[in-house]
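Missing here: one protein chain of the complex. Every other protein chain is in place.
Read from first to last, the chains carry the letters A, B and C; within each, the first residue is number 1.
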Amino acid sequence: MGPPDEGGHFGSFGGRFVPEALMPACLELDVAFRDAWGDPTFVAQYHDTLREFGGRPTPVTYLERLSQRLGLKVYAKREDLAHTGSHKINNVVGQALLTKRMGKTRIIAETGAGQHGVATATAAARLGLACTVYMGEVDTVRQALNVFRMELLGATVVPVTSGSRTLKDAVNEALREWVTCAADTHYCIGSVMGPHPFPWMVREFQSVIGAEAASQLRDFGVTTPDFVVACVGGGSNAAGVFAGFADSSAQLIGVEAAGGSAVGLGTPGVLHGMRSLLLQDDHGQIEEAYSISAGLDYPGIGPEHAYLADLGRARYVAVGDDVVIGALQLLSELEGIIPALETAHAVAWLVNAAGDEVPAGSTVLLNLSGRGDKDVAQVRSILRGES
Amino acid sequence: MGPPDEGGHFGSFGGRFVPEALMPACLELDVAFRDAWGDPTFVAQYHDTLREFGGRPTPVTYLERLSQRLGLKVYAKREDLAHTGSHKINNVVGQALLTKRMGKTRIIAETGAGQHGVATATAAARLGLACTVYMGEVDTVRQALNVFRMELLGATVVPVTSGSRTLKDAVNEALREWVTCAADTHYCIGSVMGPHPFPWMVREFQSVIGAEAASQLRDFGVTTPDFVVACVGGGSNAAGVFAGFADSSAQLIGVEAAGGSAVGLGTPGVLHGMRSLLLQDDHGQIEEAYSISAGLDYPGIGPEHAYLADLGRARYVAVGDDVVIGALQLLSELEGIIPALETAHAVAWLVNAAGDEVPAGSTVLLNLSGRGDKDVAQVRSILRGES
Amino acid sequence: MTTLDTRLRDLRARRKALVPYFVGGLTSDWTTYVAAAIHAGADVVEVGVPFSDPMMDGPVIQEGALRALGNEATLESICHELAVAAFEVPIVVMTYFNVLHHFGLERSAELLGASGVAGVIVPDLAIEEATPWREVATAADVATVLMVAPSSPIERVRRIGEQSQGFVYAAARMAVTGRASDVGDAARVVQSVRSVCDTPTYVGIGITTPEHASDAGAFSDGVIVGSALVQRILDGASAHDLEGSISSFRLALDTTAREA
Partner (left out) sequence: MTTLDTRLRDLRARRKALVPYFVGGLTSDWTTYVAAAIHAGADVVEVGVPFSDPMMDGPVIQEGALRALGNEATLESICHELAVAAFEVPIVVMTYFNVLHHFGLERSAELLGASGVAGVIVPDLAIEEATPWREVATAADVATVLMVAPSSPIERVRRIGEQSQGFVYAAARMAVTGRASDVGDAARVVQSVRSVCDTPTYVGIGITTPEHASDAGAFSDGVIVGSALVQRILDGASAHDLEGSISSFRLALDTTAREA
């Protein structure tokens, strides 16, 4: 997976569709990121922070009992063990360090369920940056504990009351806010989305997942897995793990939520600064995604994924809410790892595809993007028929 | 910190005060543990499992902003990044592997707030052992989500309705159950307590904390920290980290909850199979501990700590509930790490002692025993004056 | 040169341009507000085609868009109503790029042109991505009005100035649409536009009162008044009520021009 063109295009996707007011900030960021990413001192600082603070490298775990059950060899990349409980920390550490390097003192972010918000607040606290997080009002109620976590970390959480009051509106609001304060504030976007250079930059910050996993698999004697499987909301964990295997023969599988399947059900469009595949109605109005997992509740997908889908280099599949809980239970019981509901989508696909699309005996790298602690209350109510 | 004598005594503490029915199991365990711990294959398996599955080594993080605030150099050993969110995993992985080695197929455990129960259920799931967890009925209500987590992991949770229906009664009940099933079942105790060989064995399994930390501190150029600080419930995380510095000049500080301060307020007694310091009334009836943090709610302390206190090798201090929340907030805001309430006791002591008992400029190793996610709802209600 | 270019250069010779903004489809009789505005002295009318995710708009115009979407307003329905109304002053449609993209760039340009729309403002279409649209729009004689922001460095102002058709939209401040208490950085922005091109330059973003209009009119070629008017419609003002407001903007601008 190479860099996009100068304008941030991956094939016909990507680009930079933002108000002129934000173009200078996007261009400044592009220059700053290129410069930093080519500077061994910055790269070392990024890796050191992730190691010393973020808990990297996360291990690869051979899932022996799941493998037996499925007739496969399944290895899990354990992003659930990263600080704050998912891969989100990789990205925010990179962006927060870049913020300081650019001489900015404040960071803003959008968040859906709160994972990216908590991660951003965490990196901001650690580095002494002010932090404001935009969160749909509906989500602030559903995820009140994450609001409190962000506040504990010293961040200000702003409930977004516009539109559908969920994630996509939080992105809109963060962008609106960024217009007013880009001089001293960096917008720390939470996935491989938004205007260039975000999709590329976030992928680069997440590619540590794939780089580590490729070398860790070799320690297990696996040169190239047959499949690399990751769930896809915006697509950052998938992009990060795919990056380690782009030049290999591994089949790359991105698993979307059926109710947020931008590749499966979307059409090309422009939102949040990028051209990509989007869920939209007949008039180009963006539709809301719906998924059991808040982190997959996004009506779009990162532009690079749209491109990989176009090329056929990665395949995108969708999994319905109905099988996700079962997959979460299976992994918990067999391996002692309660995955995030987002991650459980990837598990669910694998369980279903084993012995079929994924032939018996295949070697699979599953990106275990996050832990399920945040979801336990929800899963409990679902299993009790309370929701 | 050497091994206890053959009968499991650390000075006048420890020993094996159990019904005859359990003596054979304790003796068998003693033999099995000695044998395993001397067997490089087992030791490698233990370390491999912790590395591949448990997320070890956990990093040491230099807490730059807290250090500045306190005028100290504070390093944190990040057990919050271990799988399931605390040091508890080190112990349960060791005991679960030993269970298999002994040819047993089932594991039982007590739990208070649920951390040790979740960790045990996790290790049992991973290794394919059956698992039953005893939990005070009061705690099953207070910590319903942890009950559900254990169930997700395939464990059976038995609410204990005897006595005060909390942790100490759960230990009693687990021991009672163990009497009936020791032939095929291992009792996986959750701290450095219980009859010999538990206090010693659990300390050995936790000493990975101190061993790692000592070597990681050297990477920071610190040969010997001036202070090593850990919170103490039963005392397993403290024992584990102290083990790396026993032969050094570091001052070892164990921080108890004021309402569960077995060293500060206890007297020698016999409970749960060990002679140690206990909270008890004038007639030798055990008193309930009370602390804001469920994990420190134990009326005793591991026998080795009672011994270290006697010797003066370690110092035990107590911290009241009132300063714990502030310490949790401080670490969250300054460092982006929300600690467990248990851990926050150690932070609270350090904040208070900085510049006084802990002279300005001292180097401190803080054992960050666990993450605070489990406590966020409680802290929120406290700060809102709801409880 | 599009027709809009010609008309607005002519206009400049006569008076300061007053450009009220309305949300297409906000009410079933929304075109009567446009007519009233023209009657009160509007020189150009900006008509918003609603989009679900209007990232350059503040709460007032967001609310307007939401209501219009609730009324099932679409690019086609609004174009149709504009075609029927056939207003005498130039109409400039404001919408987000996805609306055009989804309908098809060429198809959109043709529809707009055929409906008598003179130009478009697409706030999320920066110069870097604008070329494909500009080509088809120009072919349909639909001008593409570009925006200059206070943050735009002079090289960008130059490129925007070169490419913007009809007029240059000078953003008075680093903010999304909404009401404000002054004309912000407008003078500096207009000055930088003037230094690189000769296109008429109108000030928008935060123009809320006739005083703002007269302030901005002193150094620019006109003003765009959006949220201040839309808020009144949201609050229930009739087309007749609006006419009064717009007249006072007209008066303020004309007075400024005479004094200058």
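A few points about this structure:
Here is the rule we go by: contacts are C-beta pairs under 8 Å (C-beta built on N, C-alpha and C of every residue); 3 or more make two chains touch, one makes a residue touch a chain.
Computed from a prediction, not measured in an experiment: that's the story for all the values here.
Put simply, the missing chain touches B once the whole complex is considered.
Here the missing chain is touched by one residue of B:270, B:323 or B:383, and it is B:270.
For the chain missing from the display, the contacting residue among B:138, B:158, B:179 or B:323 is B:179, taking the whole complex into account. Among B:18, B:82 or B:231, the one in contact with the hidden chain is B:18. Residue positions on chain B in contact with the hidden chain: 7, 15-25, 162-163, 168-169, 172, 175-176, 179-183, 267-273, 275, 278, 280, 283-286, in rising order.
Simple rule for what comes next: only the chains that are shown with their structure count from here on.
Most remote chain with respect to chain A, judged by CA-atom centres, is C. At the centre of the protein atoms shown, by the Cα-centroid criterion, sits A.
Distance between chain A and chain B, defined via averaged C-alpha coordinates, is recorded as 34 Å.
Chain geometry summary: the mean Cα position of chain B and that of chain C are 67 Å apart. Shared interface positions of chain A, defined as residues touching 2 or more other chains, are absent. Residues of chain C in contact with at least two other chains: none.
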